[in-house]
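All protein chains of the complex are present and in place, except for one that has been dropped.
Think of it as A, B and C in the order they're written, each chain with its own count starting at 1.
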Amino acid sequence: MLKFSVVFAALLIGAEGVRLLRFLVNQRKICSPVIILPYYEKTIKVIDKSMGIRKGKHMKIIYFLTFCISALLLAACNQNQPVKDSQLALMKTTNPSPIVTNHATRKSDVDEIKKEVSEVPEIYDVAVVKGDKDTLVAYKVKHLHRFKMKKIESNVNKQLEEQYPKENFTVSSDYKVFLEAVRLNEHMKSHRYSHSKAESRLKELVKMTEDLK
Amino acid sequence: MLKGQQSWVFENRPMITATGVTGGPFEANGNLADDFDLLYEDLWMGKESYEKAHRLLLEEAIKVALEKGKIQKEQVQFLFAGDLINQITPTSFAARTMQIPYFGLFGACSTSMEGLALSSFVVNYKGADYVLTGASSHNSAVEKQFRYPTEYGGQKPPTAQWTITGAGVALVEPNKPDKQYPITTSATIGKVIDMGLSDPFNMGGAMAPAAVDTIVAHFRDLKLDPSYYDLIVTGDLGRVGHETAFELLGKNGLKLERGQFKDCGLLIYKEDQPVQAGGSGAGCSATVLYGHLLNELKKGTYKRILVVATGALLSPLSFQQKESIPCIAHAVAIEMNGEKR
Amino acid sequence: MASNQKNMTPQQKNYQTLQQKHELKRPVLKNCVKAFLVGGLICMIGQAVSYFYIYNFNFTEQSVGNPTVATMVFFSMLLTGFGVYDHIGQFAGAGSAVPVTGFGNSVISAAIEHRTEGFVLGVGGNMFKLAGAVILFGVFSAFVVALIKTLLVMWGVL
Partner (left out) sequence: MLAMFFWAFVIGGLICVVGQLLFDVAKLTPGHTMSLLVVIGAVLDGFGLYEPLVDFAGAGATIPITSFGNSLVHGALQDAKAHGIIGVLTGMFQVTSSGISAAIIFGFIGALIFKPKG
């Protein structure tokens, strides 16, 4: 019986939390825990009273569950806009088309690089961005191979440098770099980025990747 | 009068005429809430520190006892009291407020019976007309000193005990034959016993041999049979210590009934309160005896009881220096006035 | 405990074996399961927080650890301040003590506790009374490890 009531309370609080979050998002308030906390203190008090729970044995479970639920909701709370590829870039395979910042460069070169990297067995989902000087290759590593991520990175780098000695490669398996590559792709497609802007963003990304090492 | 090796018999039979018992919120949810005179809803009790709240507990308990005894604090000759905090400041500060001549006692959780034995002795030999004795503890103040900060998320093992928040005070005065009050008849002062246990989260296990030693000494000195008492109640052995002491008593040739042997730390809280092995602290035996047990005596549930308060004489420092825990126990026998020997 | 076993009298040894029989056993398996679940959950929340930072701020997977840790410590402050963390701790044991939230809790609980003794001597002096050991041994062992490794590299062993 007790367990049921605990589960029930958790569900109730969860539902309450969702409603509250919807409200806050609609009101264009920021989803910050500071705003939510007084509400959830209140909610908990109401539930305490209705269930006749005194601060004791199972209170901590309820507190903990509410904390977890609200934390998870917080993480998910900016998902109200129409879903873009970049938002899901880390969840599923996006397989973004290669990008060139300068339309003068031939696209087939870049396609080839992408194909090359995709053939490495530990790798899936490759994004390639080619700029004037630098070429950024971002990819995801199959999860169980992430232990030797750094080694794969240097292997890919070596392989590419050998095959395209003229190019200057930056290889990264970091999610963030991949995400930004996909975002850059979207901006290019929607023509929001000019050539120079894309080029400078690419330079930023390359620098960010370099900082990691 | 000294009897045997370490026991006193109070032939003038000092009376406990009034008691004052205060408690905190956790005790209010416990088994014996009705036996408290004053319960606080909040651990802070309107004070700005736990130590001040601790002092307030004792002050209020003294005031209640004086009120019930219908005397002024100026009439009281001595106060025998103590607690667990460094240099027993809460008790000393309460004594400053009350302006009663004061003996500060430290016997850890056995302070309550140490105080009762001494005040009975003083009253028995006409050393005083009125003596107050008591002990107190405050969960958060004690935890802060002996364990971790109260908000620290450390896991307490099931052998750990919960320091109670509460104070118990008794007013002891010479016997008046026509009055129906509980009287103290004898007391046994214990030796310090150390069985080499050093886990501060298992005080019950460490204190059990001290309790057994004192009980055995009491029956030896007074040449009594265990069946003489309706109830032998220990201070704060908790679940572990209680079981251990029961077996150890059996091994020492004292055959007790299960229902004849109880523990204050187990009486005070309900089963479902998260107190692990039971209550502990200087206030534990004081509140249970001066509240619940004396009420039961007056009701006639028990005729004669032997209260054995146990204390673990450790400090945070001694335990960190890997010293074992020396323990002590004092016993006081209480019965109703007018009972035939 | 084990170290002073030798110089004990037989009486003490006898008693300890008797006492052990009555000692309430720690439910090791149950505690481990609880620690696993709660600890895992806290790490998962940490992962969610770090993805939040990757998505919305300029942090890479390598550098996101810092803001994540700070955020978790912030959560831990709220839970400690509202008096929830000690209950979680009693339930989860190491599950809530081992993650940095537990480190934060040990600092914050001590700071809150000693507020009555003033901000300089109380809060300042006691803040690290539990976490100090972690910092000391962390720093010292890191020093030793890094020193050995640097020396080995310098001498060309590695």
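Rule of thumb we're sticking to: a contact is a pair of C-beta atoms (placed from the backbone, for glycine too) under 8 Å apart; a residue touches a chain by one contact, two chains touch by 3 or more.
Nothing here was measured: the structure is a model prediction, and the numbers come from that model.
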- request: Indicate each shown chain that the hidden chain touches within the full complex.
  value: A, B, C
Statement: chain B residues touching the chain left out here are 43-44, 50, 139-140, 148-151, 154-155, 157, 199
- line: Even though one chain is not shown, chain C touches it at residues 1, 26, 28, 31-32, 35-44, 46-51, 61, 65-70, 72-74, 76-77, 80-83, 93-95, 97-104, 106-115, 119, 123, 127, 130-131, 133-139, 141-143, 145-151, 154
Message: Under the stated touch rule, tell me which residues of chain A contact the chain that is not displayed.
response: 90-91, 143, 146-150, 175
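As a working rule, only the chains that are shown with their structure count from here on.
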Approximate Å spacing (C-alpha centroids) for the pair chain A, chain B: 61
- prompt: Roughly how many whole angstrom separate the Cα centroids of chain B and chain C?
  reply: 36
Multi-chain contact residues (two or more partners), chain C: 88, 90
Residue list for chain A, restricted to those that touch at least two other chains: none
Message: Under the definition above, what is the set of chain B residues touching chain C in their complex?
response: 48-51, 144, 148-159, 194-199, 202, 205, 208-209, 239-240, 243-244, 247-248, 274, 276-277, 322, 324
Field: chain A-touching residues of chain C, taken from the complex the two chains share
entry: 38, 41, 45, 48-49, 51-52, 54-56, 58-64, 75, 78-79, 82, 84, 87-88, 90-91
Field: List of chain C residues in touch with chain B within their complex
entry: 1, 3-4, 8, 11-12, 15-16, 18-19, 21-27, 31, 80-81, 83, 85-86, 88-90, 92-94, 96-97, 102, 105-106, 108-110, 112-114, 116, 130
